[in-house]
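A single protein chain has been removed from this complex, and every other one stays in its place.
Going by the order they are written in, the chains are A and B; count residues from 1 in each one.
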Amino acid sequence: MLSYVIFTLTLCGIYALLALSLNLIWGGVGLVNLGLAGFFAVGAYASAIATGAGAPVLIGWSAALVVGAVVGLVVTFATLRLRDDYLAIVTLGFAEVIRLIALNERWLTRGSDGISGIKAPLKAELGLQGFSYVYLAIVTLTVLGVWALLRRLDLSPYGRAMKAIREDQQLAAFAGKAVLRFKLQAFALSAAIAALSGALYAHFQSYVSPDHFQPLITIYIFLAVTAGGVGRPSGAVFGAYLVVIFLEATRFATEWLPGLQPVQVAALREIMIGVALILVLHLRPQGIWPERIPKAPAPSTSPTA
Amino acid sequence: MILILQALINGLMTGALIAVPAIGFSAIFAVLRYPNFAIAAYATIGAFAAWWANTTLGLAVVPALAIAFAVTGVVGVVAEETSLKRLRDKGALIVAIASIALNLVLENVIRFAFGNDMKGYDLPIARDLRFGELRIGPQQLQSLALAVIIMAAMFLFLRYTRFGKAMRAVADNPDLARLKGIDPARIAIVTVFLGAGLSGVGGVLIGLDTSIDPLTGYRVLLSVFAAAVLGGLGSIPGAVVGALALGIAEEMALIVTPATYRTAVGFVAILLMLTFRPCGILGERAA
Partner (left out) sequence: MMTELLTNRRDLLGGAAALAGSAAFPRLAPAQGAPIRIGTLTPLTGAGGPYGPVMVKAVKAVIDEVNAAGGVLGRKVELVSEDDQTSPEAGIRAARKLIDVDKVSAILGTWASSVTTAVAPLCWESKTFLCTVSGADSITALPHQGYLIRTQPITALQGKKFGEFIIAQGAKRVFIVSPQTPFAKSQIDNITLAMKAGGGEASSLIYDDKKPAYRTEIDEVLRFKPDAVVFGGYTPDTAVMLKDLYRADFKGLKVAFGYSVNQKLVESVPAEVVDKTYTISPSPAEGSKAYDRLVKLIGIASPDPYTTQIYDHINLVLMAIAIAGDSSGAAIKDAIRKVSQAPGGAKIDNAIDGLKAIAAKQPVDYDGASGPCDFTEIGDISDSKFRYEQVQAGKIALVKIA
């Protein structure tokens, strides 16, 4: 039981990083990335391939950050001129392309076999139990670090500029903000965080494959961010923990239902997840831990939604 | 040459399958201004409704299509009214996300009721017609004709009927439309009925060529989106043109790229199109 809890908490942390990544661009500059699973995959593969070639784990993680940011820049460059709804659809396509590349380019990714035996840092030295504790600590500390960074960003003039862009691009541009540059930077940073999350996942499980990165993960993260409260890093982290615990709890909840086929139980679990997201959007659209909009210093700037 | 011509024909026939749900998606987008992910589930529901009508009631294709249209339209309206409507004023993205969740719910309701087993229509299958070295599927030709007819009907409906004009008025400016005495809520209901119903019809057409299971609609979701974006989001003729263009691009690309990358071809086509023409082939504005 304890190892299940440790495992679930570690996974919560990995989801929390993804939620922070999404929150940064969605809550930050108002862009939607439905290709989150794609960036998650990019990071996981980047670190798996780098460490597979002999690089130490820390170098692998750094590689994931860099590759994630670069891919993020490329995607943004290709899409930033698009309206939000177009962008949402294009990023969805991006995730599928990443999955296809991972699936078909055997020379790089070992194709549908996936890469197994990815280095688990210090596992040999610490043993199974020790490793799971230490890895939980690593992931949790990373979440704390990224959270602190994004919180500072959020409260800085930079963060305020981002939110101005989210609320009204044209007004922000008019006020002299370099909208495109802000968007590029935010998207690249967000992609890097998602990639880091992927790298942490890869070394936690020692295995990645194209099947890992299905759109369902992206749905979970959207559920996390909306549940926690868009626009606030604390909300995103809280939401991610809530979602993973909810996902796991649905297993136990459905065991109480007698007379159902296993496939019906499985369907019911996914129904519960969908209904939860719809309910949260309706009942608490600002999230459980809503964004605090800092008071404007002067009464002149009225937000236009 | 034959190779290219055949790929062109194949592309038109594959594109026709995507065109009808793409029309449904675009109709909803045109009036309500959000990308509805639940059309995947609507397509699946349509396919199952027609399957039920066909295998249980023994109905032929056309009446089965009508039943699929009606059932999916009603499901769409109920789903919209209960789960999406009140989110509309929170912005298109929130509604889009809710529609992803709605899609997950509906897909699993189908799974709960019917299981995962594949089902097929009790309908004959025809061999392709041959014209020299070229071959054309008669049933696929019917789907293509149906897509064109639906497109034309929608287009005429929007352009010339009072209701259609009201829909376009709401699409352009809901507040102004309200001033003119048009009830946007009613327009929204009719639009969703049409959009969901057409997605359901599209699901049947896809089911005729494939087989049906809870993932029938989901498998083509990306293609439908790609078609709608390619043609210009919110444009009805654009949806058809986009679907056919996507179909042709995918089949043509097969001549030079590995078949496993077909979905990627569609995605690259979107990117290229949007780079040079950010509003799609027939769209209004994208940037």
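Keep in mind that, in the parts below, a residue touches a chain if its C-beta (ideal position, glycine included) is under 8 Å from a C-beta of that chain, and two chains touch if they have at least 3 such contacts.
All figures in this text were calculated on a predicted structure; none of them were measured in a lab.
Trainee: Where the complex has a chain not shown, which of B:137, B:184, B:197 or B:231 is the residue touching it?
Mentor: B:137
Trainee: Which of these, B:206, B:226 or B:239, touches the one chain of the complex that we don't see?
Mentor: B:206
Trainee: Could you pull out which residues of subunit B are in touch with the chain that's been left out?
Mentor: Those residues of subunit B that touch the unshown chain are 3, 6-7, 10-11, 13-14, 17-18, 108, 111, 115-120, 123-128, 135, 137, 140, 206, 209-215, 219-220, 222, 251, 254-255, 258-263.
Trainee: If you put the missing chain back, which residues of subunit A would it touch?
Mentor: 1-4, 7-8, 11, 100, 103-104, 106, 111-114, 116, 128, 205-207, 209-214, 216-217, 247-249, 251-252, 255, 261-263, 265-267, 269-270
Everything that follows uses one rule, which is that only the chains that are shown with their structure count from here on.
Trainee: Can you give the whole-Å distance between the Cα centres of subunit A and subunit B?
Mentor: 30
Trainee: For subunit A, which residues are in contact with subunit B within the complex?
Mentor: 26, 32, 78-79, 81-86, 88-90, 92-94, 96-97, 100-101, 103-104, 219, 222-223, 226, 261, 263-264, 266-268, 270-271, 273-275, 277-278, 281-282, 285, 305
Trainee: If you look only at subunit B, which of its residues touch subunit A in the complex?
Mentor: Against subunit A, the touching part of subunit B is residues 29, 34-35, 83, 86-87, 90-94, 96-98, 100-105, 107-109, 111-112, 115-116, 222, 225-226, 229, 233, 258, 260-261, 263-264, 266-267, 270-271, 274-275, 278, 285-287.
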